[in-house]
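Remarks on the structure that follows.
Note that one protein chain is taken out, while the other chains of the complex remain in position.
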Amino acid sequence: MISTLLSRTRRGADGDPVPRLAYGADYNPEQWPRDVWEEDVRLMREAGVNIVSVGIFSWARVQPGADQWDFGWLDEVMDLLHEGGIGVDLATATASPPPWLSTAHPEILPVTADGETLWPGARQHWRPTSPVFREHALRLVRAMATRYADHPALVAWHVSNELGCHNVYDYSDDAARAFRDWLRARYTTLDALNHAWGTAFWSQRYGDWEQILPPRLAASHPNPTQQLDFKRFSSHALKEYLRAEREILREITPDVPVTTNFMVMGGTKGMDYADWAEEVDFVANDHYVVPGPQDRDELSFSANLTSGIAGGRPWFLMEHSTSAVNWQPVNLAKRPGELARDALVHVAHGADAVCFFQWRQSAAGAEKYHSAMVPHAGADSDVFRAVTALGATLKTLAPVAGTEREPARVGILYDWQSWWASEQDSHPTSLLDYRQEALDWYSALLALGVRADLVTTRADLGRYRVLIAPVLHVVPADLAKTLTRYAEQGGHLVTTYFSGIVDENDHVWLGGYPGALRELLGIRIEEFGPLPAAETVELDDGTTGALWTDQVTVTDPETQVLARYRTGAQAGRAAVTRRPTGPGSAAYVSTRLGVEGLTSLLPRLLEPAGVTSELPADARGPVELAVRRGPAGRFLFLVNRTDATVPVLGLAGEVLLGARDADGTLTLGPRDVAVLRQPAV
Amino acid sequence: MISTLLSRTRRGADGDPVPRLAYGADYNPEQWPRDVWEEDVRLMREAGVNIVSVGIFSWARVQPGADQWDFGWLDEVMDLLHEGGIGVDLATATASPPPWLSTAHPEILPVTADGETLWPGARQHWRPTSPVFREHALRLVRAMATRYADHPALVAWHVSNELGCHNVYDYSDDAARAFRDWLRARYTTLDALNHAWGTAFWSQRYGDWEQILPPRLAASHPNPTQQLDFKRFSSHALKEYLRAEREILREITPDVPVTTNFMVMGGTKGMDYADWAEEVDFVANDHYVVPGPQDRDELSFSANLTSGIAGGRPWFLMEHSTSAVNWQPVNLAKRPGELARDALVHVAHGADAVCFFQWRQSAAGAEKYHSAMVPHAGADSDVFRAVTALGATLKTLAPVAGTEREPARVGILYDWQSWWASEQDSHPTSLLDYRQEALDWYSALLALGVRADLVTTRADLGRYRVLIAPVLHVVPADLAKTLTRYAEQGGHLVTTYFSGIVDENDHVWLGGYPGALRELLGIRIEEFGPLPAAETVELDDGTTGALWTDQVTVTDPETQVLARYRTGAQAGRAAVTRRPTGPGSAAYVSTRLGVEGLTSLLPRLLEPAGVTSELPADARGPVELAVRRGPAGRFLFLVNRTDATVPVLGLAGEVLLGARDADGTLTLGPRDVAVLRQPAV
Partner (left out) sequence: MISTLLSRTRRGADGDPVPRLAYGADYNPEQWPRDVWEEDVRLMREAGVNIVSVGIFSWARVQPGADQWDFGWLDEVMDLLHEGGIGVDLATATASPPPWLSTAHPEILPVTADGETLWPGARQHWRPTSPVFREHALRLVRAMATRYADHPALVAWHVSNELGCHNVYDYSDDAARAFRDWLRARYTTLDALNHAWGTAFWSQRYGDWEQILPPRLAASHPNPTQQLDFKRFSSHALKEYLRAEREILREITPDVPVTTNFMVMGGTKGMDYADWAEEVDFVANDHYVVPGPQDRDELSFSANLTSGIAGGRPWFLMEHSTSAVNWQPVNLAKRPGELARDALVHVAHGADAVCFFQWRQSAAGAEKYHSAMVPHAGADSDVFRAVTALGATLKTLAPVAGTEREPARVGILYDWQSWWASEQDSHPTSLLDYRQEALDWYSALLALGVRADLVTTRADLGRYRVLIAPVLHVVPADLAKTLTRYAEQGGHLVTTYFSGIVDENDHVWLGGYPGALRELLGIRIEEFGPLPAAETVELDDGTTGALWTDQVTVTDPETQVLARYRTGAQAGRAAVTRRPTGPGSAAYVSTRLGVEGLTSLLPRLLEPAGVTSELPADARGPVELAVRRGPAGRFLFLVNRTDATVPVLGLAGEVLLGARDADGTLTLGPRDVAVLRQPAV
């Protein structure tokens, strides 16, 4: 889909062929004088840019008053871009309501759990459930779609922007009304809701739907299922809003694909993108690196997960940065090579488009210290030179466009339900970090040179020899059945502490943990053994556990104990177990081993499944491998994860990017990415 | 009183004699299907349970609408329990208002100092001073009392639950009105209030009662006496609410004793239980261990203080936990032996009832990860086996029931007024911790094997040879007189830094600190010398001071200097002094010595009073001794404070719990408790 996006645009004046990987940025010409626009298009062409997102924050400019419209400047921008051969991913411009709207209708402003209003001044100050906001926003969508339906520059629609970045949780009366509607649809009867929420406790039994509220600031921990359902509802409410915009766009321009930019990255947790993916014509994502010990693994993890959300199909990297951002406590510039490396890791994991926020670094406003393709220093700068070099590289990689990810033999299950539920309050520990645990497994697999796919519960899990499900906390009965069937049919399931504990209503499966998976795993746990922040325990295989331990009893004589606690309250008890399930197995890791511990443990978990690295021995660890394939071939992306030079020996294939030595060795400089093409299988 | 509670219930079907120590839990059958109830009663009998608290969070179930009542299920529960020989401590069910009430009357919701409303979703979302809440709650109390007045299972009334746990400080307009009424009663005239509050400062002089507000969020530190009076008022308002419920219960069931569960533990500070104790027919307490270096000392301290609040008479442990709780950052399971040890420490200090929250661990709701007598794992679990064993132990200890505490020779004065006032803002240091200082003295006495009673100012202080009054900050003129008389009549008073500083209005006693006790102590202090967090000073007796020092001048030639500062700004000055007062003395400790320093200092303070340990030498420190006595004998509780085995030699008495070796040595295993009975004196 994405690779064909650009075919909608006519060729540029210079007869340049339509590129196959998209390259570009958010483009906000309204921030600049008219005379800059021509230079913009010239520099875009110089850099190889073939697509830009326009209009994202243009509501106040396009519609300066309730009944005033000003499309002239945008017409001109669209024309200029088209003349330059640059396609437009056109925003519906609804991301940030203009001052006239919030002044006339302060009832669109979100309200925090504490009852504080979020005022205008920044962006995204609208309630996802506000009927007033929706009326005005959809009117704008209709106006934009009608205006540009037939513009030749238009290649895709960009609904709003980073939906939910700041306003996913709104506790207003509008939210309360919509929450009730959602609950009514989910539960049908109040009795069912009362049961699901466990309202028999703390005298919370509802006698009327109107009594139900969002989990606003309360005297103590609010009802956990109310909290969980509010998370589900809040994600759903934004998804419904996305659908509302999309329906208008489809009505007016049925042939123009619609997307919106997800934020699969770091702590962005409020939107269940696994649930959103089918609502867009292609998945788009924003990603920003947050510096830290696993920052580059996290980039790969997020790109990989985005691919999983997109079902392995190509996706669109809508935003990342050429260098520093502006919203971290300290915003580091990228080092030489990182701009290209970061972009290509996304391509390795299925991105068919590489875009930045933004084209030209703002001179004013809240993001003026956010890097861009054209920095404050101008085109005469290392950043712009690196941008231009990347544009050339992406042209070289054109054959990759449209290929899908080649499934790995290891899957890592990532589940928003478990993410949300496992980190709620009033739990055995407040220190549990769902995403970090998943990332650690991923880092350990990278360290071993073993490819793995991040997948959601919507994926065909059966295709994986090994399925790792870290902290799979929420296990409804049917998921328990699915996983049992998976293992019985030869799959090798690996799960961890605090998995299989509750059903979809956050009710504990009784009789001993992990209730839903107890029989499959062949163990029983009477009590959790969370560890204080500074405490660790040693296992008899030399690894070290943190955060959590379990009081495990092996209940099935077949269950093997792969490691035992050597210290701590569980000393002598099983720490890691595996129960054979005929051809498959079900393993349990009852503590947090961290990257190092998991790297040590994983070979023992992969071995029965026959999974080993696809890389030459010396490259396992230093090099990340990602594989895309399609009719045009099988593309191996080799990413140097280190700051040293790494030789990769003996990998066959045509070198699309990188260089082979005389003896065939592919040598990766620090932060280099190489791409090989092998014949399609 | 408590030991006779259970005689109200008829014997169970099996003819089991009525036990003398009560044993049980909160029982919330409404959380479970009907078929679980029979199993509950069966397991209760198996565990030795003879009392349960029912209905604590049943308001929404018993009264599902303003004019709807549903008692049928509760009738059935009461009948089932009675058939099983289990008495009921019946809640008035007012702890948590139902959704229909807060929806119809949001004006019952508490408001924080910042003006934020505390919404429903958790529990205790009601203003202590709301007339609307009171009307509805008291209507429920009357309905409950009327319904169950003659039920044979009813043994006691349980007013609300943990009054003030989350709602003690309410800054609403209702609170403002009630605060004014309370102030009018306290001060009679505005002039008196203006004087007491020092309103001449910062232009705060009130011209009308209606101008007075709670200390809501202000631009800077609110008036300290306003703050202190608001604390007094808030505790009083809840006490008045307790009285309102009690009056109805007494009217309808004059023979059924009334209690409510206090929370003498950790940081619970808002309710002056010394002032509340006389309002209940017997004192009941909830206690939860917060892990830390002095956690078990704190348990003993809280139990001891509860005994002090109860005037040495038996009290009722209404809640504690079998294992982990759910509200700490990390919730640790109890180690083997801790369940029984923790319970028996309470019995040692006067508990005649041992109850847990709760009977059966919830599958849903905010406390589902809080342990219970029947855990998620079910009856086939270490926890339930330990519960059953404890039931048997409590039967063995039946003779203890009804005995009172035998006064120790050392008293530690614990005073809510000083606790509140000494930790207010705009003080010499914000690091002062009143309760920790008292706990440290208690730990030091435990380390020396010297018994001490926690007492309030309502106690007969004269019965103690040594009276330790740590941080006795608020000393009204009459208390100063009491303490002076105490010392002059032979008592040995010990007090510390920041004691004797202010009167009941938080006005500084002038002329040099500690004004109210300056002459008694024979010293004068011109300036306080608080220490930064990381700073300590050395004393010439080898101890180390932290937090605070004083610029002490000895003014009475009789005053002895027990230790001097060797380092710091006060180097060379007196650090610890004692002034003989004829047969008694008055000592002053001007710094925070911590447990180790106090353990080193205390023998010198105890020696003139002739106080030594009642334990054999080897047991001093490893073993805590608590003594109860009554007509049936003198009961020595010996608690092993360590994780090692401790032999106790030469203590006479019949072994009620534990075992003597052939040579008469009583050997305490790790965390063991032994009980000896000696003849009544």
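A and B label the chains in the order they appear, each numbered from 1.
The working rule: a residue touches a chain if its C-beta (ideal position, glycine included) is under 8 Å from a C-beta of that chain, and two chains touch if they have at least 3 such contacts.
Quantities reported herein were computed from a predicted structural model and do not represent experimental measurements.
**Student:** Out of B:117, B:429, B:612 or B:665, point to the residue that touches the absent chain in the complete complex.
**Tutor:** Answer from the full complex: B:429 touches the omitted chain.
**Student:** Please identify which residue in A:82, A:123 or A:671 touches the non-displayed chain.
**Tutor:** For the chain that is not drawn, the touching residue is A:123.
**Student:** Have a look at A:146, A:188, A:381 or A:645 and name the one touching the chain we're not showing.
**Tutor:** A:381
**Student:** Quick one: say which of B:197, B:414, B:464 or B:497 touches the chain that got left out.
**Tutor:** Within the whole complex, the residue contacting the unshown chain is B:197.
**Student:** Could you pull out which residues of subunit B are in touch with the chain that's been left out?
**Tutor:** Spelled out for subunit B, the touching residues are 114-115, 197-208, 210-213, 215-226, 426-431, 505-508, 510-513, 515, 524-533, 551, 569.
**Student:** Extract the touching residues of subunit A with respect to the undisplayed chain.
**Tutor:** 28, 30-31, 57-61, 64-65, 93, 95-100, 102-103, 110, 116-125, 165-167, 291, 323-324, 326-327, 329-333, 335, 362-369, 371, 375-378, 381-383
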